[in-house]
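Taking it in order: structure first as structure tokens, then the write-up.
Here the complex is missing a single protein chain, while all its other protein chains stay put.
Lettered A and B in written order, each chain numbered from 1.
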Amino acid sequence: MMSAPMLRLEGVQKSFGGLTAVAALSLEVPAGCVAGLMGPNGAGKTTVINLITGLLRADSGVIALDGAPIQHLPVHAIAARGIARTYQNVRLFAGMTALEQVMAGSYLRRRTSLMASFLALPSARAALRMTRRRALDLLARVGMAARADELAETLSYGEQRRIEIARALGAGPRLLLLDEPTAGMNAQESEAIGRLVHTLRDDGLTVLMVEHNVRLVSDFCDQVTVMSFGRALVHGTPTACMADPEVQEAYFGRKEDAQRIRALR
Amino acid sequence: MADFWAAYQSTLGFAMVNAFFALSTYAVLSAGMLSFATVTFAALGGFLGAQLAVHLALPPVLVMPVSALSGALLAYVVALLFLRLDSHWMALASLALVLITRVVALNATALTGGVNGLSVPLSLPLWVLAAILAVICVVFWRLSASWYGIAARAVREDAAVAATLGIPQRRIQTIAFIISGAVGGLGGILLALMLQFLSPETYFIDIAFTMIAAVVLGGSYHWAGAIVGAVVFTALPVLLQAVVPDFEKVANGICLLLIMIFLPRGLIDPRALRLRRARKAPSR
Partner (left out) sequence: MSLFVEQLINGCALGSLYALFAIGFGLVFATLGILNAAHGTYASWAAIAALAAVQRLGLPFPLAVLVGVAAGGALGVAVDQIAFQPLRRRGAGMLGALITSIAAWIVLDNLAGVATGQDSLSFPTDSYPGGMLHVGGIAFSTMQLITIIAMLAATLGMHLLVRHSRFGAAMRAVGWKEQAAAIVGVDPRRVVLATAFLAGAASGLAGVLGGISTANVSYSLGEGLMLKGFAAVVVGGYDDVRGAALAGVALGILEVMSAQYVSTSLRDGITYALLLGFLLLRPRGLFGGTSFVRA
């Protein structure tokens, strides 16, 4: 936990017209850590993920990966630095099977030239076979191996989410950004995602996860940042954050509600 | 009977040449771009190849690679200029390029023979044409299964998501243009060899519309769709002429309209096939 931060946001600001979605946000995610990002609807969590991956450009501030600023890089170059993500509203490619989705995600690991593929050289064929095997392994990892050849859009929402995780892993990232990976899943499925995240961390991946499920965050995250109206309210261990009165106020509206919800857990 | 064969032989030849144009259009379409620039690549490949054949008396085997290469080079330049534009503008700009092509063809008399045209004293046996098409098909088949094919599909379906997976849109689309240029340039010289005569009107808006219609008709989500579309689109007027003489073009248009309305994704649609398979499979 004491290693240098892998991801560092410093004074990041983003407005849409008059609306400030992210305001002077600073955030650090140490290497090898599972960090949670929480906050009520519209707090700016997805915007933060979009800023890190370059889909949106920050108005000001610094976003650094391993100490090197990345906020000026094109989206694909940021991905090439080792950042992969999933989407809150699943965005799989239409018409592709589960396996093809993951192979698309493996672009950065293609290991063969265009000319070789063009001429169908043995090296290109071997590389393609390897990509396919790796993609199948990743699908197995998220429990989707049996569905590899099915059209992804015909699968259930939860299954699509898991394919998206496998697709993101295809790029072989060092930092994985998950935007509400358990939305629409039942308790068991969510639990499985949590365990998957832990095994990924144990393999050396750093994870930043937007998550509403308090229980999941408490059980699986090493640190949490709670956002509200574009600002970081508190930062710390899950238990400390949940106990913070300001968080309860922001998250649950009134303190009594928070107490009730906690009692219900 | 001999007449009959002769008539259909030329239809078959034109169907195959159109398949090259359709594949060239498919190459860019499959990376998410609507471009008519194939006509320009074909014009360069056709005129340049024809000149080489006429003046240097090069045999077709040498002319064709030069045509393909020139098309690819031009396509690279076009890609540099066009990939800055968004999709709507690219469609307009490439159509403008087609118009410019004809004017250049009219005025660059040294290359094109201007209004007098250019006769091409070479011909190509049908089986050679078929063999070249077969080779190109193998290349498209290999490519569609390669990392490039999958990346191109990803860019087409959702360029932003593709970028977050590290797939650089510009680079993929530049490659798509270069492939389109090579196949288009090759198609250009093959058309010249089929017609044995070129004029500035040879490579014009008709080809642009025909090939895009052929691709979408055949199915723009699989390379085989381009070939099916080209064959159907070439054979249909010939068949309709037998059924409704004088109105075969009108009937052709109506057929195109009906197919698009009832099969908007074209005759060959891998997604529909997979969906049907998924519905049949009892596993769910």
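One rule holds in what follows: a residue touches a chain if its C-beta (ideal position, glycine included) is under 8 Å from a C-beta of that chain, and two chains touch if they have at least 3 such contacts.
These numbers were taken from a predicted model, which means no experiment stands behind them.
In the full assembly, the chain not pictured is in contact with B, by the touch criterion defined above.
Shown as candidates are B:Leu81, B:Ala134 or B:Leu273; the residue that touches the absent chain is B:Leu81. Within the set B:Ala6, B:Leu62 or B:Ala96, the residue that contacts the chain not displayed is B:Ala96. The residue touching the chain not shown here, chosen from B:Ser10, B:Asn107 or B:Ser123, is B:Asn107.
Set against the missing chain, the residues B:Ala130, B:Leu257 or B:Leu273 yield one that touches it, B:Leu257.
Along chain B, the points of touch with the absent chain fall at residues 29, 34, 81, 84-89, 91-93, 95-97, 99-100, 103-104, 106-107, 159-160, 205, 209, 212-213, 216-217, 220, 246-247, 249-250, 252-254, 256-257, 260-261, 264.
One rule holds for everything that comes next: only the chains that are shown with their structure count from here on.
As a whole-number value, the distance joining the C-alpha centres of chain A and chain B reads 41 Å.
Against chain B, the residues of chain A that register as touching in their complex are 53-55, 74-80, 84-85, 87, 91, 93-97, 100, 103-108, 110, 112, 114, 117-118, 120, 124, 128, 131, 150-151, 154, 167-168, 170-171. Those residues of chain B that touch chain A in the complex are listed here as 138-139, 142-143, 145-148, 150-151, 153-154, 157-158, 160-169, 175, 221, 270-271, 274-275, 278, 281, 284.
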